[in-house]
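Below is the structure I would like to discuss, written out as structure tokens.
With one protein chain held back, the other chains of the complex are shown just where they sit.
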Amino acid sequence: MSTVEAQRPVLVGHGLRKAWSLVRQLPPTSSILLSLVIIGAVFAEQLAPHHPTEGELRMRTRPAAWVEGGSTTHLLGTDDQGRDILSRIIYGTRISLAVSLTAVLLAGTIGTAIGLIAGYKGGFVDALLMRLADIGLSMPLILIAVVVTAVTGASFRNVILVIGSLLWPRFARQIRGETLSIKENDYIALARVAGRSGTYIVWRHIFPNVVPSLLVVSTLQVAYVILVEGSLSFLGVGVPPPHPAWGLMIAEGRQLVWTAPWVAGFPGIAMGLTLLAMNMFGDWLRDKLDPKLRQV
Amino acid sequence: MADQTPLLEVRGLKTYFFTRRGTVKAVDGVSFSLAPGETLAVVGESGSGKSVTALSILRLVPEPAGRIVGGEVLLDGQDVLKLKRREMRRVRGSRISMVLQDPMTSLNPAFSVGDQVGEVVKLHQGVVGGELRRRVVDALSRLKIPSAEHRLADYPHQMSGGMRQRVCGAIALSCQPRLLIADEPTTSLDVTIQAQFLELLREIQERFHISVVFITHDFGIVAATAHKVAVMYAGKIVEIGTTEEIFDNPVHPYTEALLRCVPRSDRLEGRLVDIPGQPPDLANLAPGCSFAPRCPRAMDRCWEAYPPEVEISTGHVTNCWLAVKAP
Partner (left out) sequence: MSAQTILEGAGLRKHFPVTKGLVLTRVTGWVKAVDQVSVTLQEGETVGLVGESGSGKTTLAKLFLLLERPTEGTLRFYGKDLGQFTREDFARYRQTVQAVFQDPWSSLNPRMRVAAIIAEPLPRETPKSQVKERLAQVLSEVGLSLASGDRFPHEFSGGQRQRIAVARALVTYPKSIILDEPVSALDVSIRAQVLNLLKDIQHRLGLSYFVISHDLATMRYISSRLNVMYAGKIVETGQSQEVYSNPLHPYSQALLSAALPLHPSFRKSRIVLSGEVPSPLNPPSGCRFHPRCPLRMAICSELEPLLKEPAPGRLVACHAVNKPD
């Protein structure tokens, strides 16, 4: 048995210990909540007790299990079409995450690229790109989303595209600022002295140092997009029915808010908790990474 | 001057920082005294504890991580460590004052120079209006800032580094403190500007009989300005004495090494003698003398116990086993 093989269990043990120490540092409340959301999205089929879009009309508008008239088969009650609310909420996590992660990925990629270029090049290119970003920032997101989807129709693709294309300026501004301050470091000048091209410098030197800040912005933007998607779905121009998007569920429960408040209430709580958890996590991430950023 | 009560007496000062890594003993039993009008230079490298000593005297140690855990700081016989917070605030700026290294961050860029000097004067002297203005102009003129009356509305960024440092000096000296603590005040200044500033400081000190604790790493400044020198290493004073004594007759190997590793501008040097190794980790100090790992003359004893104080001559004291005569 070679020393490499003998070392393997030690290395694995070491790796596990490192992973556990990282996990221990995570903020407890938000991590648990977010884990629930992610688990719900991934294992929706296994976890949801009922089908999300097919309802039993004879079981419609039943309240939550702990209220008189409710039953344990529908823990959070049913809506006016007999669909189980708990199952819809669980499937709803999938929608919220899918839309927000995709939109943030899209906006983040575009925005980071633009921010890096603007920050590194400076001068006219920087001015031009930042004016474009200003225009993007000054657009009323929801209004435009309403107009666009009213024209092209509500669909997953449209929601993601609309949100993504109006979100990139936030990334661009942040990344540009980071780039400007990273550019001041001597190792950038030394890379030029070593004969390296601008592309290399941006990719190999600036981008890796921008990643921590990018992670923080992304986390906070995911929360924002969940809210935006919820608003759009609520207005009917987001995710189309019968998908169990939380915003849509709230809209559908609007008329019943006096008679069956749980129909809009539970999805509202779900959305609120998710947003809270994401924001808390984003804040924690920023605090964790920020002082280290200052250190270097 | 031997019968005069010392203006400042620090006895066994201990300031520790409580961190996740362990307890950092930044200042570990520092004692010295200072007569009125005297200048004490505190020399050391980074991690020696010289800046924390200064902050401790003013009770500005960042809390909750840092805390003064022991010792006394007697100003005119009164222990400032025992004062209530409100009383200490009255001491800061009026009886003890401080000038820091970087004038750019010492001054608030959002306020004019006149406002910043005026703030201190108003707080401690309670004057307003025309009288306040007059005293502010006085404070600035004392630091030889030309046309002080016309500079009151200037902002820090409109001034050069040397001028900004003079404004900091004006703020520190505006209420005629008895003690001035200067923490590397000229490190960020140009050589010729540094010469101006030190000259100015000397004049003011003589005129107003102010004592100065001058923290520096530059032996040139020590030679030019100080009456007494305290050499610090790893949170302790390893040697203290008059400037002449320390330069002519250094006893502690660290003092010797510091004096020999500095190149000179007034003559061509043979090879500089460098000190191998790194300063120690203040959270994990080994027993014995902290300099032992880097000391060219370390003996077995040096690793076992911290050396006692030995008096070389009047006022010249060191902590070193080499100086302890065999019984």
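The letters A and B name the chains in turn, as written, and every chain counts its residues from 1.
Throughout what follows, a residue touches a chain if its C-beta (ideal position, glycine included) is under 8 Å from a C-beta of that chain, and two chains touch if they have at least 3 such contacts.
Note that the structure is a prediction, hence the values are computed from the model and not measured.
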| item | value |
| --- | --- |
| Absent-chain contact - pick from B:E131, B:E149, B:D190 or B:E206 | B:D190 |
| Residue among B:L83, B:V127 or B:I275 that touches the chain left out of view | B:I275 |
| Sole residue of A:L16, A:V42, A:A127 or A:V257 that reaches the chain not shown, by the stated touch rule | A:A127 |
| Those residues of chain A which, in the complete complex, touch the missing chain | 127, 184-187, 189-196, 204-205, 208-209, 295-296 |
| On chain B, residues whose C-beta touches the chain left out of the figure | 45-46, 160-163, 190-196, 199, 217-221, 223-224, 226, 243-244, 247, 257-259, 261-266, 268-269, 271-276, 278-279 |
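To be clear about the criterion, only the chains that are shown with their structure count from here on.
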| item | value |
| --- | --- |
| Whole-Å separation of chain centres (CA-atom averages), chain A against chain B | 52 |
